[in-house]
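Right, one structure below, let's go through it.
Missing here is one protein chain; the remaining ones are kept as they sit in the complex.
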Amino acid sequence: MTERPTHTARPTHTEYHPRWLRPHMSTYWWLKRWAHLSFILRELSSVFVAWFVVYFLMLVRAVNTGAANYEQFLDWSARPAILLVNLVALAFVTLHAVTWFNLAPKAMVVRLRGERVPALLIAGSNYLAWAVVSAGVAWLLLAG
Amino acid sequence: MPDTIKMQVARYRPEQEADLTFEEYEVPCPPDWVVLDGLNYIKDQLDGTLSFRWSCRMGICGSCGMTVNGEPKLTCATFLADYGEGPVRLEPLTNFPVVRDLVVEVTDFMEKLTSVKPWIVREAEKPLSEGEYLQTPEELEAYKQYSMCINCLLCYAACPIYGLEPDFIGPAAIALAQRYNLDSRDEGAAERMDVLSEHAGIWGCTFVGECTRVCPKNVDPAGAIQRYKLTAALETVKAFVMPWSSR
Partner (left out) sequence: MARRSLEPLLWILFSAGGVLSALLVPSLIFFFGVAFPLEWLTPPTHGHLEALLGHPVTRAVAFLLCTLSLFHWAHRFRYTLYDGLQIKHLNEVINVLCYGGAIAGSIAAAYLLR
């Protein structure tokens, strides 16, 4: 029998072409292994990146519309519910940064004088950049 | 160290039943026995009706891939002694249709592999009189890791995307495409890009990374895919910015 076997075709049972078993993947497949769950958590960190953009734009609007609105925004950001969201967001965006910097070496193979630059060095330089940029942000916000 | 170990082996007999069942066998457990040895003991001494694939028994043919206690493994490279008291649960490789017992249908992969043209593609073959293609050690290093793939399909079993998206071309196919793309003798990168740059090609991959973790030959298919995403993306930008440059 020369039926073209595809993932979606359902061949009928014959003596010389047995019925294949196709186990169905559960909707909760990502809960069954820690590797998959941590992958999904990593992907969900993007939601908190989007939250930051919303939060940041609210801050910008408050600054644009005067000192009173800015103070109001600061007060609002201190409310327990908002604080909680931002604490969770901080955890998730840190997860995003760490996983991103660790995986970046995979996409870029840099060759120096024929030898492949070790992944640790590329990841390390990413972390260094992160530290420098964060220090820059701190300086811009706190100095003066 | 126990003398024997229990093996719970999945059975699928389509002429008898509609679903997987499990049968338990007690097999000897000398320290140097691998899971494949256990399976062969079962077939030789306990139950001759058990069906499974194997060949070289030394980790180079890629035939004996199965799910051992939930993990895709080469049964010829997995020691029974590592499972202590046991039991060792054996199931067919995940994400593939099961034909019988531990045997899976791999035609889907074979078609996808063929579609990426895993051979040296050249505009014009060099005539024999001009001698062989020369390659420096650096040029060999560029693709050597991806040439280690033994098509064992453990990466497809580990990839959740392949399970969710049957059209996804999969880790090994992309890694093997890269093996040829990065080969200095090859001129077929443009042809392969047409196949790989579809939604069911590299873009379906979300870099879970399980494929690299389970690969018995350290091929690092996840790395190959991410590198290719970068290549393909840059090619697209180039084509957009400089549409007159011929491919």
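Every chain is named by a letter (A and B) in the order it is written, and numbering of its residues begins at 1.
Here is the rule we go by: a residue touches a chain if its C-beta (ideal position, glycine included) is under 8 Å from a C-beta of that chain, and two chains touch if they have at least 3 such contacts.
Given the structure is predicted, the values throughout are model-derived calculations rather than measurements.
Undergrad: Using the touch definition from the top, which of B:Ile42, B:Cys76, B:Val99 or B:Ile161 touches the missing chain?
TA: B:Ile161
Undergrad: Considering the whole complex, which of B:Gln45, B:Thr107 or B:Thr236 touches the chain not shown?
TA: If we include the chain that is not displayed, B:Thr236 is the one touching it.
Undergrad: Counting contacts across the full complex, list the positions on chain B that touch the omitted chain.
TA: 160-161, 164-165, 197-199, 203, 206, 229, 232-233, 235-237, 240
Undergrad: Residues of chain A in contact with the chain that isn't shown?
TA: Output for chain A: 25, 27, 30, 40, 43-44, 46-47, 49-50, 52-57, 59-61, 63-64, 66-67, 70-71, 74, 77-78, 82-83, 86-87, 89-90, 93-94, 96-97, 100-101, 104, 129-130, 133-134, 137-138, 140-142, 144.
In the analysis below, only the chains that are shown with their structure count from here on.
Undergrad: Sort out for me which residues of chain B touch chain A in the complex.
TA: 12, 14-15, 18-20, 70, 94-95, 97-100, 105, 107-108, 138, 141, 160, 163-164, 166-167, 206-210, 213, 220, 222-223, 226-227, 229-230
Undergrad: With touch defined as at the start, can you tell me which chain A residues reach chain B in the complex?
TA: By the definition above, chain A touches chain B via 5-8, 13, 18-23, 25, 29-30, 33, 35-36, 39, 43, 103, 106-109, 114, 116.
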